[in-house]
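Only one protein chain is missing from this complex, and each of the others stays in its spot.
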Amino acid sequence: MQRKRISTVLAVLMAISMVITACTPKPVVTEPVKITIFVGFGAGSDPDSQEALNTIAGEFNASHTDLQVEFMYSTWEEHTTKFSTLLAGDLVPDLAFPIGIQGIAEFYDEWIDVSPYILRDSYDTTDFYGPSLQLLNFNEKTIGLPLGVYPSVTFFNEDLFDAASVAYPPQQYGDSSWTLQKMVEIGQQLTLDENGNNAASSSFDPTKIAQWGWGGWCGPFRTVPGKFGGNPLGMSSDFKVAEMDSGGYLEGMQFLYDSIFNWHIRPSSIDEGSTFTGMDFTFESGKVAMFECFSWASYAFPNFTTGGNWNVASVPAGPYGDVVSPVNADTFAIPAHSTHPDQAWEVAKWMMEPDMQNRLCSIFGCIPSRKSLAGGWIDSMAAEYPNVDFQVFIDSIDYMDASPNNESWVPAYSKVWDATENAMSRILSGESSDVRQVMTDLQTEVQGYLDEYWAAHP
Amino acid sequence: MIPSKRINEGIVRILSTILLSIGMLIVVTPLVWMLVSALKPRDAVNTFPPQWIPTDQVKVAINGKEYFLYDIAVNGEQRQLALLEKNGAIGIFVNPQNPEESYNLSVASGKRVTQIKLHWENFVLAVTKVPFGRYILNTLLVVVFGTIGTVASCTLVAYGFARFRSKAMPILFLLLLSTIMLPPQVTLIPTFIVFKKIGWYDTLLPLIIPAFFANAWDVFLLRQFFMTLPTELDDAARIDGCGPFGILWHIIIPQSYPVIATVTIFTVIYAWNDFYAPLIYLQNQEHWTLALGLQSFNAVYTNLGNLLMAASTLMVIPPILMFFFAQKLFIQGVVISGIKG
Partner (left out) sequence: MKLFPKSISMRKRESLWGYLFISPWIIGFLLFTIGPMIASLVFSFADYDIISPPTNFGLSNYIKLFTNDPDFWHSLGITATYALLAIPLNLVFGFALAYLLNQKVPGLAFWRTIFYIPSVLAGVAVAILWGLIFNPKYGILNWFLGLFGIHGPGWLSSPDWAVPALILMSLWSVGGGMIIYLAGLQSIPTTFYEAAQLDGANGWQQFFRITIPLMSPVILYNLIIGIIGTFQYFTEVYVLTSGLTGGPGGPAKSTLFYNVYLYSNAFRYMNMGYASALAWVLFVIVLLLTLLVFRSSAAWVYYEGELQNK
């Protein structure tokens, strides 16, 4: 009897509690919005970066209830394939990050204009370097906020300069004696054949070069014409007429040719392939005295150190006085087909907070584009490389090619890009010694692409 | 045996060995380079001239910081001193044992001290920098089930093409071959959309399930082999009451171990190394395979050449071991032909 009474009581209690539960209004539980961030347009795909980014994602997710982020990684080689496949399959990521100007240009029509957000939130952009903001102001839209910049400087090997008793190049900007002409001069003094004769001497043997004075410009050809008074994009401002067989394009290519085959200060691409096996930069070998490259080469700084005691100097002026430090930049971009642009913007702002920006830049190797962070960046780099003057990088920002940038959009972007790079490869490999002809061929080819584009987009 | 014949055989054997040795040299040298590079320090994987022996530039610790050690002449005596600081062409060199003892010398007159060092820790690093265990698990899933599916389905289909006549067979066979004549880049996106619509995106299913529906390469190969098998044994089995499945199981397959082993090996290795399909169909790193993980060591703006080589070396070992031991299936010696004569 006892047992039966207990079970009855239990049953009644259960029934009451079920009724109470059913009648109480439930709090509305919303699923947190998941923001996917596509990493693959530039840095960020290697195991160390993946780990660091995943940690950051963990921190974000722990501190937010309505929003969650997830990074998705692609190799850079296949990033256009992966990204366009996702677009075609309606699986659009909410953010592309980090992405450079080239990445933006590859899918130019896909990114939204974030200036309405900037206005709406009265986002304070005063801490960013002016030129870096300019970079992201395209014709009709602003894409992203500058995360980091990568200005170019002249890297030089102090040991080689010391051995040849040549004075180091200037580290301050504004020295009017530091020109490309001067660079060629000291380049020749620093190019030695196997018998120790330099390239300016009459007994120099160009077939037996043991050391080169100049490693070239590490970027694509479009970083060059600006130094010769030209336009990096090589076409009229309305993008209708190609201008590649004259002016900065022609002179720049001629300089490249001369540097290899007349002045002998730069190795040809065949020399590079044969001598400097597997190196990203010939400068790593310790057998190249100077070269110009972006600050993202910092991943190779340990290799530079293996090559000798190195330092950085300012960028020399071109024949018409142009001092151009070609720049690459990282930002974020929000695809138009994203389903959560507002939340993506919130995530982007969180990433751009000064502390987080600093952290991201140390992962990607960028110089944070906030003026307030410059000192901290210099200190952290100087701790690892005490001999190098990192102020030069900061100074170079004032000379960057902001508008147009060497990676800026043009019609038939990748086709024109490939055609330009191919033309340079013909000169660097020695396949052609007629620079005029090569540039005329390029002009014809690119004009064809432009005509084709405008015929389809009247 | 006639003496000249024995000489002939001897010459052939010597020639073969010489040719094989030359071939082996060409084949093995890059592999040695891979191993050597895996043992190099991060900042000296590629040097000019290339190093075949992993070498470090020696650094010494003084007051908690590291400095390069130089071989340099002081007052006519060769000493090993650490470069503390550099001011233009002159550097401050100190005695690592006694940092108070310092000299101002021309840096260019000295040379950095090097030592041979094999960085075995690179192998450990390669494995710990990525979720190795997770990747192996996923890879094994793909490899094991993909291989089972491929071998089973291709054997069945090849048997159909080899032993059964019909009007449509030649056309169907041509259709089969034509499926691999179209470059896959242009069918990538529609195929992706198919899998996405089924809901298989970010799963291993697109890498496994299609294997169960045969592929042109293996079917073609198996079919060629099956067609070299005489039909008399089939007929004998049929008279004994065997149906088509029975003939396949008791007659065809036992005579085909070399080619089935070949197909198995090819499939295993292909699935083991394939990074492209995982790149396209997977997203979350929880689902990544080894091959895709290996790719991340080759990322741009990084300096992981030594780890890439270490990881590549590790990845190559299981397939090699598998191949080495699977050769028992190749060495059949006398093949049972049974019927003739």
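A and B are the chain letters, set down in written order, and residue numbers restart from 1 in every chain.
The criterion applied here is as follows: a contact is a pair of C-beta atoms (placed from the backbone, for glycine too) under 8 Å apart; a residue touches a chain by one contact, two chains touch by 3 or more.
Not measured: the values here are computed from a predicted model.
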item: Option from B:104, B:128 or B:224 whose C-beta touches the chain left out; value: B:224
item: Residue, one of A:50, A:211, A:231 or A:275, that touches the chain absent here; value: A:275
item: Touching residue (missing chain; options A:172, A:262 or A:414); value: A:414
item: Touch residues of subunit B, complete complex, unshown partner; value: 8, 12-13, 16-17, 19-20, 23-31, 33-34, 49-50, 153, 156-157, 159-170, 172, 174-183, 185-187, 189-191, 194, 210, 212-214, 217, 219-221, 224-231, 234, 243-246, 255-256, 258-259, 261-262, 265-266, 269, 273, 275, 291, 294-295, 297-298, 305, 308-309, 312, 315-316, 319-320, 323-324, 327, 330-337, 340-341
item: Positions on subunit A contacted by the hidden chain, ascending; value: 77, 80-81, 84, 87-88, 107, 109-110, 269-270, 272-275, 277-278, 412, 414-415, 417-418, 421-422, 424-426, 428-429, 431-432, 456
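As a convention for this text, only the chains that are shown with their structure count from here on.
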item: Whole-Å separation of chain centres (CA-atom averages), subunit A against subunit B; value: 32
item: Subunit B to subunit A touching residues, read off their complex; value: 42-48, 50, 57, 85-86, 88-89, 106-108, 129-130, 188-189, 192-193, 196, 201, 276, 279-280, 283-285, 293, 295-305
item: Subunit A to subunit B touching residues, read off their complex; value: 36, 42-51, 54, 70, 72-76, 78, 81-82, 84-85, 88-91, 158-159, 161-163, 165, 168, 275-279, 284-287, 296, 299-300, 302-303, 305-306, 309, 364-365, 386-387
